[in-house]
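In this view, the complex is presented without one of its protein chains, the others remaining in place.
When the chains are written out, they are named A and B in that same order, and each has its own residue count from 1.
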Amino acid sequence: MKKFKEKLSGRVFFVLALSTISALVLITVFIFVNGMPLIAEVGLFNFIFGMSWAPEQGQFGIFPMIVGTVSVTLGAALLGIPVGICCSIFMAEFAPAMMKNIFRPAIQLLAGIPSVVYGFWGLIFIVPAISTHLGGVGMSILAGSIILAIMILPTIISISEVSLLALPRTYKEGALALGMTHWQTIRHVQLPAAKSGIVAGVILGIGRAVGETMVVIMVLGNSVALPESILDSVRTLTTNIGLEMGYAAGRHRQALFATGIVLFVIIMILNISAQYITRKKVK
Amino acid sequence: MRITARNAEKTAKILIWTIALMVIAVLIFIIIFILYRGLPVINWNFLTEIPRRSGREGGIASPIIGTLSVTALAVLIAMPFGVGTAFYLAEYTKGGIITRIIRFCTESLAGIPSIIYGLFGFIFFLDVLGLGWSILSGGLTVAIMILPTLIRTAEESIRSVPKSYREVSFSLGGTKWQTIRKAVVPSAIRGIANGIILSVGRCVAETAALIMTAGYELIMPRSVFDSSRSLAVHFYTLVMDGISERNAYGTAAVLIILVFFINVVANMLINRFVAKGR
Partner (left out) sequence: MADKIVINDLNFYYNQKQAINNLNMSIPANEIFSVIGPANSGITTLLRTLNRLCDLTPGIRIEGEIQLDNQSIYAPEVSVTELRRRVGIVFDVPTPLPMSIFDNIAYGPRLARKKNKKALAETVELALRQAALWEEVKDRLKIQAMSLSGGQQQRLCLARVLALEPEVILLDRPCSGLDPISTAKIEESLTELKKQFTIIISPHNTQQAARISDRVAFMLMGNLIEEGANMEVFSSPKDRRTSDYITGRFG
């Protein structure tokens, strides 16, 4: 009886552990099965580099959306990464205990607030501000970048902070003992040593920006056109799916799944590189 | 030379402090702003009446129920899988190809955006399984989304149980299963609970995947097979369709308060967990 239970518990845990594998396989299969036919029909090149998206007329080009996703993500990364890394240095090195006790739950809260709330705030504050001070309608790459930058902060901060704190104390003590200032130690010893962890955090943060849907629907304006400046409206891959899935049918729906494939591939590339970097560090 | 180093030190310190404080300020500003406009809207009727005229009037009772039921369902479904996987990874395997694959899949799932989950849930639960827009479809979809969080936090807390507890239990004639149940689980339970709370937070905040799987229905759901709009989806609709800014603020305030409470509970669990671990 006892032996039986022993064996059974191991088997049950193993079967439960297969759930993530089956989930990922199912997701991949269903997204691809539903999207591939359209890509095959239109042609991969035409789909990715096509400039015109008019499902009613059978035109399925998503290049403007790829540009949209890339530009908003780039903007968010440019704003979010330096701020995020500074915050993680602050947390790991400068913050007094009291500040840490405020900062850490605050960052947690930041991560927990629904993205629609950020989108709303952006719509009410950032968009009008841009429109008044910089011109245009306000719904723009810039607005999206600012809000996404705030949203990816928790990911970057927490992972970077952990990798800074995980460094052996001897690194810092050794450098300080050699007469380096605290800042020189951080810049020349600690940051380089924690590089791979920080890069992994940044990549995951970028992944979050690429995949975010609600915020970009709310503040980007969603026009399908190549942007000429950061004040122009764009549509991202996620937006395309989110906006049109509600009424799409037939080939149109297939095209949205095909958009999903492109998004999925981008995300998986980011995922795998983040995992690769983290694993290399462990070794 | 020395003076430059000292100046650099000073400048860097000031810069980093400024940035950190600015981040905090922005966060506080967002929260205060929403609460300032939203709290006055919240009263007993707002919480207990179902929305009328698409949400222009009435309250948010049915979206609250929608959010709660999707969350409860998702956590109930995901918990055995998540915690089971964590135990498998932490206690039953010493590495090997299958473990590596499981880890890869878990981390990949964590990075997949919710819109992809939405697409999958839409085609699989609605179309293939024929569940239609429903609390069940939404719950199942979100259950997959929260798996990585559950696995990570549970595995971490299982691993943080001192090795000596296991040795003692084995040395007293415990089998592996007995050791896990009596020596490991009691010490890991807070960490596991913390993971569950964090997952609840993720369910409450989820929007994109739920629009596509749980639908927009505003009447009170009678079973898990009914469609129901979650709070976040309701809020989104109120804003985007320009239905009622007043009620949008109210709903957002409720969401923020919910998330805040979830965080407080999670932190309480973590702190006591850490204190006990010492």
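Rule of thumb we're sticking to: a residue touches a chain if its C-beta (ideal position, glycine included) is under 8 Å from a C-beta of that chain, and two chains touch if they have at least 3 such contacts.
On a predicted model such as this, the values are computed, not experimentally measured, just so you know.
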For this session: Counting contacts across the entire complex, name the shown chains the missing chain touches.
Result: B
For this session: Touching the absent chain in the whole complex: find that residue among B:169, B:213, B:227 or B:263.
Result: B:169
Problem set entry | Among B:99, B:187 or B:267, the residue in touch with the chain that has been omitted | B:187
Problem set entry | Touch criterion as defined above, residue of B:99, B:160 or B:178 at the omitted chain | B:178
Seminar exercise, completed: Residue positions on chain B contacting the omitted chain are 94, 164-175, 178, 182-183, 186-187, 276
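The rule we apply is simple: only the chains that are shown with their structure count from here on.
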Exercise. Distance-wise, how many Å sit between the C-alpha centres of chain A and chain B, to the nearest whole number?
Worked result: 17
For this session: Over in the complex, which chain A residues touch chain B? Could you list them?
Result: 2, 5-6, 9-10, 12-21, 23-24, 26-27, 30-31, 34, 83, 86-87, 89-91, 94-95, 99, 102-103, 105-106, 108-110, 112-121, 123, 125, 150, 153, 181-184, 186-187, 204, 207-208, 210-214, 217-218, 238, 241-242, 245-246, 256-257, 260, 263-264, 267-268, 270-272, 274-275
Exercise. Where on chain B is chain A touching in the complex?
Worked result: 5-6, 8-9, 12-13, 15-17, 19-20, 23-24, 26-28, 30-31, 33-34, 80-81, 84-85, 87-89, 91-92, 101-102, 104-109, 111-120, 122-124, 128, 144, 147-148, 151, 175-177, 180, 201, 204-208, 211-212, 232, 235-236, 239-240, 248, 252, 255-256, 259-260, 262-263, 266-267
